[in-house]
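A short write-up of the structure that comes next.
Shown here: the complex without one of its protein chains, the others still in place.
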Amino acid sequence: MDFNDNPQEAAFRAEVKSWLAKHAPKFAQKGSNVRREGEGEEDVAAAKEWQALKADAGYAFIQWPKEYGGRGSAMQSVVYAQEEAKYSLPRNYFIIGAFAGPTLMSYATDEQKSRFIPPMLRGEEVWCQLFSEPGAGSDLAGIRTRAELEGDTWVVNGQKVWTSFAYMAEWAILVTRHDPTLPKHMGLTYFYFDMRSPGVEVTRIKQVSGGSDFCEVFLNDVRIPDSQRLGRVGDGWSVCLTTLMNERFNAGDAYRPDANELVTLAKRLKIDGKPAIQNAAIRERIAEWHIQSAGAKFTKFRTLTALSRGQTPGAEASILKLINASKLQDVGAFGMDLLGMAGILTDVDEEDAQFLLAYMAAPGARIAGGTDEILRNIIAERVLSLPSDIRVDKELPFNKLAGSAK
Amino acid sequence: MDFNDNPQEAAFRAEVKSWLAKHAPKFAQKGSNVRREGEGEEDVAAAKEWQALKADAGYAFIQWPKEYGGRGSAMQSVVYAQEEAKYSLPRNYFIIGAFAGPTLMSYATDEQKSRFIPPMLRGEEVWCQLFSEPGAGSDLAGIRTRAELEGDTWVVNGQKVWTSFAYMAEWAILVTRHDPTLPKHMGLTYFYFDMRSPGVEVTRIKQVSGGSDFCEVFLNDVRIPDSQRLGRVGDGWSVCLTTLMNERFNAGDAYRPDANELVTLAKRLKIDGKPAIQNAAIRERIAEWHIQSAGAKFTKFRTLTALSRGQTPGAEASILKLINASKLQDVGAFGMDLLGMAGILTDVDEEDAQFLLAYMAAPGARIAGGTDEILRNIIAERVLSLPSDIRVDKELPFNKLAGSAK
Amino acid sequence: MNFDFSEEQKELRDHARRYLKDRCPWTVVRGVLEGAAPYSGDLWAGVAENGWTATALPEAYGGIGLGYVDLCVIAEELGRVTAPIPFSSTVYLAAEALLLSGDEANQSDYLPKIAAGEIIGTFALAEGAGALTMDNIQTQFANNRLTGTKIAVPDGDTATFAVVLAQSSRGPSWVLVDLTKGGVTREAVKTVDPTRSHAKLTFDGAQAEPLGGPGKGWELTQCLFDRAAVLFAFEQLGGATSAMEMARNYAIERYAFGRAIGSFQAIKHRLADMFVKNELARSNCYFAAWALSTNAPELPLAAASARVAASDAYHFASKENIQIHGGMGFTWEADCQFHYRRSRLLGLNLGGAPEWKDRLVTALEKGAAA
Partner (left out) sequence: MNFDFSEEQKELRDHARRYLKDRCPWTVVRGVLEGAAPYSGDLWAGVAENGWTATALPEAYGGIGLGYVDLCVIAEELGRVTAPIPFSSTVYLAAEALLLSGDEANQSDYLPKIAAGEIIGTFALAEGAGALTMDNIQTQFANNRLTGTKIAVPDGDTATFAVVLAQSSRGPSWVLVDLTKGGVTREAVKTVDPTRSHAKLTFDGAQAEPLGGPGKGWELTQCLFDRAAVLFAFEQLGGATSAMEMARNYAIERYAFGRAIGSFQAIKHRLADMFVKNELARSNCYFAAWALSTNAPELPLAAASARVAASDAYHFASKENIQIHGGMGFTWEADCQFHYRRSRLLGLNLGGAPEWKDRLVTALEKGAAA
């Protein structure tokens, strides 16, 4: 039991380190625990340049198969990510491409693949994912966006939501309902299409935290050629699962502030004239959050060990997100409590403000990418093989389901 | 807003106080927070004598209608209980009678009522309640004890469990399944019968806490005349609900140890040479449990106010039991933690031992009389009017239900 | 047993609820969140017109002769709608400070104007991160001049006067400052809840006068906070109840997997837990209202218990309300944010939960010793 790379990993890490040392500093920005607002056009331009450089060196989407420009290695992808994380590089606008790519690889024609995969890899075209809807979040199969076939063209109407980077994306993957009289999971059909098509309208969604990373996308009589359908008519659900399978791969990093930031704060503050770090109540909380943080960190190491041994990781990503999001909320609120009446202030040093910012960001973290409740279901059903919830929506025609008319 | 009796309550309280002052001391025992074991025959004899005395004075089952020897007043019943609780009196073996009585009042013949109600009131006959089964606890309607009609006699076979006082009861109320081919709630029929009948076998159940207040009751070809049926054949479920409605009336008293006992302990123990009560972590826990205890106490006062104003209380009893049982477990474990390595010891002064005893008793408290999970369902459905769980067991014949064959 | 509001108080509550439903829908709160005004002038005027600012004030000073339990009733209703007005600073803090001070001249000057809703007052305590102690007060009072900085002062930007805790040669003392006069700089500051305005106050030899006796400032502040904690707790209770109702209503309306999400135990049991916390908080609040209205010796314990219970209940309800609403609940357009912001603000305005848990146990120790 140790923390060392195996020889192949060590060699790859050395290669990556030296490549990054040469190329990354030019792109690295001043780092910050906290991202307060959106990003500008310079950031996008820099990100595209960086992605192209990575693609040329074979570091863009390392987990992709070699024939598409990757290296076919989950473990190498992790090693690269660990090393890249040591630099504060421009934001990754190409993350959706990383999931959409494998879907195209499985379902698109050779011609389509050679048209779209290379610019996806190089960041020349940004993709977005039109899945969730106002009425279908956790229950993705409940989407209502209609696709109706007219000749060899589908006419699409509906509203999508929680779409990252839609405001800048050139292309999109999309799931629609082609037949509401079929049972829920059987009436879905999947496409890719050009976001610059007539009838596409994008609005950024402002969140309580002040951020607006997500968009709403309205589709009004958007016309999509049948040749851009991925999978058969009615197979949309299983194509979705292909995309989501690739998404789950991303195990969340620990959020900050965490136990360590509370130690720093408690050393600085005083309670009744003594350093707050001597206060037993504060110490207990720090201890409780530390075992979560350390547990999460070493759980990741266990996952990496499994990857390194060629095994498939389990539900670790669900565990980590579940605990990290709630911890962020709790640590944020607790840090504010320690600051006392000053805890309400926004425009103060980042050392103090980080707790309020965490408190305001955390509700989103508990929801986006799988709510706490969905994650517990995943853990219970996939790891512990407990029975699924009673399903009342599997067999009825979609348009006869309770709530589906809303 | 005050804590005063209204004039009628004050008058009744004075009357009760003076009656108790005259009669109770003779029956009062040395009190103890903790009941470690079962009770002997002297206790039973004293309890019967005390119950008869109360019945003569109109204090036995005050909430019963006047015509049956009560006073028809929930509020007076509470006032009496408050005053009686100031004495440590022999155990109340007659509690089941208090629930069974109203069921007989609703469903029995006049002759049966005059035969059974008076001795029930006076504690001359002890009753027990044969409802739960090994396979049917929270889901009471899932019982399997069979009743089959032969001429005008029902032959009953099955196993009941969690029956208080069955080992000493003369009579029982009983719910059975007369037809397993009917849907679950429709195949039930309700009886009363003589526990001294042939084929009745009672075993006391030993619990993890060491107590054995509950019994298992095996029924082998027990013969019950059809005249002892309460309600129509197939109406057993609604007769059960009558009984349970009366049971819910009992709002649980706070369990001990609680926040106050922790204050006492923490004043006595030292941590790093200073009284443990100065330790902030201990103070936080005490504060958190105090708001629960105080909240529970004043919630009871609000319930009593509603009763006093002639209103029907809501789900308060469920709230109190839910928080008290978990608090008992948490306070027990925490007190043991404070005692440190000595916390494991059983045969020590009650001041120290009470935490271990609480820890060992608490799992039962979280289950008996409605599990935590059932109580949350009750609160959610009855108070907040949230939808019930999806039911898969309402319409199918009982013997076709998953799990019903086990 | 008579442990509930009276019929008259219930009528007052129903009236207040109807009034606020009409005059303080979420759009009014959102107007303050997104706009430049420090508070809703219309609502503040309406509240004064209703006499709510005069509820518990003595009739001699323009009060309307109701009691503190009635003020608790009002507080709960204001808390339900997260009313964006300087009510708590003016009524729970400034007016109560004047009453506690025993200073009849200042009472005669200020209380009638507060009763009439003509002025805003506040109380200034915090000077930096962490809890203030008797020994580390930096703001100095000498020769009727005040010098120093107070931060996160509620409505410090709009108040006419402030009661300020300052260090003096006689020890910690209260002083009264007219904030509209010279030597006072006020700077509005951003907080977790922009629907209630706060300011940093800098005093540079500002004219001030002693209030409540020299060297009495620390004990007076503890008394004031015990009293204010009860009224804050009722605002928190109202907020917690409203957040629970929002979540409950959404759980019934919103469908997923073909059923109302309120039929999933993960949701319904969390709502049950909210209800339990809210009911326990309510019961603690009622006891505190009784203690406040009767000046009972139990007030310190009752006030701390109400504050700890109500802070916890509101925090839980406001965060789980967003969670139950899902992604939509986290958007700027949704109204869930008002409770999420306000619960944190009220939970910190009088100092955080750790401080109040400590106060609670101090009171409990005294009780156990007695």
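The letters A, B and C name the chains in turn, as written, and every chain counts its residues from 1.
Here, contacts are C-beta pairs under 8 Å (C-beta built on N, C-alpha and C of every residue); 3 or more make two chains touch, one makes a residue touch a chain.
Worth saying up front: this structure is predicted, and the values here are computed from it rather than measured.
Enquirer: So one chain is hidden, and I want to know which residue out of B:Asp139, B:Glu170 or B:Asp226 touches that hidden chain in the complete assembly.
Expert: With B:Asp139, B:Glu170 or B:Asp226 as choices, the missing chain is touched by B:Asp139.
Enquirer: Of A:Ile173, A:Ile323, A:Ala358 or A:Leu401, which sits in contact with the chain we cannot see?
Expert: Result: among the candidates, A:Ile323 touches the missing chain.
Enquirer: Given that one chain is not shown, which residue among A:Arg91, A:Arg204 or A:Arg376 touches it?
Expert: Only one of A:Arg91, A:Arg204 or A:Arg376 touches the chain omitted from view, namely A:Arg376.
Enquirer: For the chain not shown, which residue from B:Ala46, B:Leu104, B:Cys128 or B:Val161 touches it across the whole complex?
Expert: Reading the full complex, the residue touching the unseen chain is B:Val161.
Enquirer: Please output the residues of chain A touching the missing chain, sorted low to high.
Expert: Chain A touches the missing chain through residues 1-6, 9, 259-260, 263-264, 267, 277, 280, 283-284, 286-288, 290-292, 294-299, 301-302, 304-309, 316, 319, 322-323, 373, 375-377, 379-381, 383-390.
Enquirer: In the complete complex, which positions of chain B touch the hidden chain?
Expert: So the residues of chain B touching the missing chain come out as 132, 134-139, 142, 161-162, 184, 205-209, 268-273, 276, 279, 281-282, 329, 333, 336-347, 352, 356, 359-360, 363-364, 366-368, 371-373, 376, 389, 391-393, 396, 401-404, 406.
Enquirer: I need the residue numbers on chain C that touch the omitted chain, in ascending order.
Expert: Against the left-out chain, chain C lists 264-266, 269.
Going forward, only the chains that are shown with their structure count from here on.
Enquirer: Rounded to the nearest whole Å, what is the centre-to-centre distance of chain A and chain C, using the mean of the C-alpha atoms as each centre?
Expert: 40
Enquirer: Could you put a whole-Å number on the gap between the CA centroids of chain A and chain B?
Expert: Going by mean C-alpha positions, chain A sits 51 Å from chain B.
Enquirer: Any chance you could list the residues of chain B touching two or more other chains?
Expert: Where chain B meets two or more other chains at a single residue, that happens at 280, 283-284, 390.
Enquirer: Which positions in chain C are in touch with at least two other chains?
Expert: As it turns out, chain C has residues touching two or more other chains at 259-260, 267, 354, 357.
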